[in-house]
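Complex shown without one protein chain; remaining protein chains in place.
A, B, C, D and E are the chain letters, set down in written order, and residue numbers restart from 1 in every chain.
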Amino acid sequence: MPNTHPCKLVVIVTEAAIEDELAADVMRLGAHGYTTMDVRGQGSHGPRSGLWGADRSIRMEILCDATTSLAITTHVEKAYFKNFAMVLFVADVGVLRPDKFVHHG
Amino acid sequence: MPNTHPCKLVVIVTEAAIEDELAADVMRLGAHGYTTMDVRGQGSHGPRSGLWGADRSIRMEILCDATTSLAITTHVEKAYFKNFAMVLFVADVGVLRPDKFVHHG
Amino acid sequence: MPNTHPCKLVVIVTEAAIEDELAADVMRLGAHGYTTMDVRGQGSHGPRSGLWGADRSIRMEILCDATTSLAITTHVEKAYFKNFAMVLFVADVGVLRPDKFVHHG
Amino acid sequence: MDAIPLFFLLGFLARLARSDLKIPAQLYEALSIYLLLAIGLKGGMELAQQDALRVLPQAVSVMALGVLIPLLAFPVLFKLGRLDRFNAASIAGHYGSVSVVTFAVGVNFLVARGQDYEAYMPLFLVLLEMPGIAVGILLARLGGDFRSIRWGTLAHEIFLGKSMVLLGGGLLVGWIAGPQGLEPLDPFFFTLFKGVLCLFLLEMGLVAASQVPALRTSGLFLALFAVIMPVVSALLGAALGALIGLSAGGALLLATLAASASYIAAPAAMRIAIPEANPGLSITAALVITFPFNILIGIPLYDRIVGLIYGS
Amino acid sequence: MDAIPLFFLLGFLARLARSDLKIPAQLYEALSIYLLLAIGLKGGMELAQQDALRVLPQAVSVMALGVLIPLLAFPVLFKLGRLDRFNAASIAGHYGSVSVVTFAVGVNFLVARGQDYEAYMPLFLVLLEMPGIAVGILLARLGGDFRSIRWGTLAHEIFLGKSMVLLGGGLLVGWIAGPQGLEPLDPFFFTLFKGVLCLFLLEMGLVAASQVPALRTSGLFLALFAVIMPVVSALLGAALGALIGLSAGGALLLATLAASASYIAAPAAMRIAIPEANPGLSITAALVITFPFNILIGIPLYDRIVGLIYGS
Partner (left out) sequence: MDAIPLFFLLGFLARLARSDLKIPAQLYEALSIYLLLAIGLKGGMELAQQDALRVLPQAVSVMALGVLIPLLAFPVLFKLGRLDRFNAASIAGHYGSVSVVTFAVGVNFLVARGQDYEAYMPLFLVLLEMPGIAVGILLARLGGDFRSIRWGTLAHEIFLGKSMVLLGGGLLVGWIAGPQGLEPLDPFFFTLFKGVLCLFLLEMGLVAASQVPALRTSGLFLALFAVIMPVVSALLGAALGALIGLSAGGALLLATLAASASYIAAPAAMRIAIPEANPGLSITAALVITFPFNILIGIPLYDRIVGLIYGS
């Protein structure tokens, strides 16, 4: 990756009901942006086929620095893991314009 | 990734026609869940713009341990590569709650 | 990843307005395919909630070799970063059938 | 035979038989937007022709009914059913609120028979949507962290939730525009209504059948509750209807509203306000049992009850 | 001039000219759900007014036609066209099944001229949907791995596929509800039908044009097959119509059904049951050639043929 700089990618799959709340959390914790899409799936809470209101899931991905990544994963674990269908993973990726994703907290 | 544990992420892009079959395969092979979304694209089978029934594609992603990842990739290669438009890749990611993704087979 | 071969995954999130143009660019630069999906999100250009024409975003992902990845990132940076809402990242993944993604330029 | 319940059955059986028939998610949303708006508009239009002062006392007592029902349901669920406080409160809230589609099926029941009812009944539907949900949330927090309720978020969720805005907004638009203003909208919002309702019931059948596996885990108590509670509520609704001077048709609709449990507005609000509650339980009860019970068996039964009360 | 084929042309030309016009995927699904349900309901409603015993022998012979057509098509494709067994069988199956939209255009052709036909023709549409597909699958497996057919999956795919459930389910609902029960659904399911059909044809034009590049690889043989086979099938259909005592209008519709090739139900079923077949071939033949051929040239031609047979 000659022209890219290391960055964290945090991905959260969860219930659509908390989309707005989660987006607000993520921005508050230092991310400068996020990308969301509608998904369906299955997990320990059973199938979520997304065909009607209460059954819809989203997948949110956030590019951010390691500190923000840690802040997000820690917060999300505490605030949502117990009561919501949720999966989270973090990957190492490379970005252009690294400043775009660094938290100047 | 101080608070995460290594995990495999298997991603499969293929024809929507086999969504249910593929999901059943994946669960049978030891995954505990998957996340699916509707996509469009292009590949060696030409463009698949997803605007009507036979032309729809999906993208399924599965978090699992290395053994399950190997089982899934091996099975999928054998069962679908020849006759279906399909792409598959595997990434190394980090997860919280690693037990959620380990196959107790 | 015993059965996979290293490959680059380039992911671009941007305005839906340039979907066709971007797809043509990517193929011209040596990719053999791409996968696109509809997304929404927020970034330095403000929220893009995707509820009407001008506000729609897409996420395109391209599996390709390192040379093509470099060509795509370089081109995209030059052609689109200034005037369009856009984020790009690159990840290292493993694929089966590596030939499918190598540019024979 | 009336076609409406048949569409529900078609969806239900198709899904049980594992057909791949699906109603696309955005079509589902489009259908609900249409139904909520149309019912609101209809009610507002009729309200424009009423003396508001005459309706006011009726409206207040109907809202009181919406508060009463979850207060009755909660102890039954909590003590008798041994559900935890959160689940008991959440389920009580679902039954305090109402189901728009059940109401529409009730109206259709009357129309098919040519029986009259107070045309402003949709107003009561709108008024009954919220109090039950609010009471449910308060019940969940009664224990200790009562001050932890985020009143702002709660009020927002209740008054500005999608269904409330469409129902209430439709009501206001219909009220302001009146019958003349709405006349050019008739073909779209009123003539097509029943056809759209059929599509929605097809989808409800699919959804209900997809929740059937959850029945096993929800237990016998909840299944009984989901059949008995509606009948009790319908009795209260019918009695109140007689008390406040509704026609027999109006009393049947009020009984139907009381008997119905919300599976659109309440689940959305509860998921945010009582995240500790298991949404599977309330949805199984409201959608898999109470909803089909009401449209297949309940409404004719409540009609009998009303007949007894009104002595016809 | 009739507007329906114009919408197909508009979509076709727009796409050829590389316009960015698209019908959103879920709108496409919504339109097909509507069309399938509406046709089923219509047929069921008319069936409710028939003596079922009188229709039965007709129904059986129509299904025999559905079995015959792929048995004729297969050897042509396999021997003459030198396609492999899988592709020959899959394409034969597409032509054995039927196209709902072609049928609707045929009905419109009669209605526009004020010509009568047996109102229960949609029953035959439903009956013809499956046998062709089943025969196609059996032909594909005739070689060696005949026992490898997963009969359960196959039956499931055929009887519980989306289009079958909507068509057949609509038929049942229409039959049970009867004309009275369906009356309030008229404005939605019947009055709007032709307008919705136009939107769907716009989309079919877009889709057909998007498949045009595949024409190059599919070869001349398949192009010829896709024009000649429908005419042969139409002859069989018209003759059978006369034999079983249909009116001239009914015979034209049966000819149209026989001539039409499935591009909704069959592709879905074949992709699962005969994955070895290249879906591009069958779709190009059925959708890019046969479909426009039928709605632009075929139906008037079959009308002539029926005219000759019925001596009018």
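The rule we apply is simple: a contact is a pair of C-beta atoms (placed from the backbone, for glycine too) under 8 Å apart; a residue touches a chain by one contact, two chains touch by 3 or more.
The model shown is predicted, which means the values in this text are computed figures rather than measured ones.
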Of D:L13, D:V173, D:L215 or D:V232, the one touching the omitted chain in the full complex: D:V173
Hidden partner chain, touching residue among E:L192, E:L215, E:V232 or E:I309: E:L192
Residues from subunit D at the interface with the omitted partner, ascending: 25-26, 29-30, 33-34, 37, 156, 160-162, 165-166, 169, 172-173, 176-178, 181-182, 184-185, 187-189, 192
Where the unshown chain meets subunit C, residue by residue: 15, 17-18, 21, 38, 46, 49-56, 83-84
Positions on subunit E contacted by the hidden chain, ascending: 1-3, 6-7, 10, 14, 17-27, 30, 108, 111-112, 187, 191-192, 194-196, 198-199, 202
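Please note the rule applied: only the chains that are shown with their structure count from here on.
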Distance between the centres, which are taken as Cα means, of subunit D and subunit C, whole angstrom: 46
Centre-of-Cα separation between subunit E and subunit D, whole angstrom: 41
Centre-to-centre distance between subunit D and subunit A (centres being mean Cα positions), rounded to whole Å: 35
Residue list for subunit A, restricted to those that touch at least two other chains: 37-38, 91-92
Per-residue multi-chain contacts in subunit D, two or more chains: 20, 22-23, 25
Chain-chain contacts as defined at top: A-B, A-C, A-D, B-C, B-E, D-E
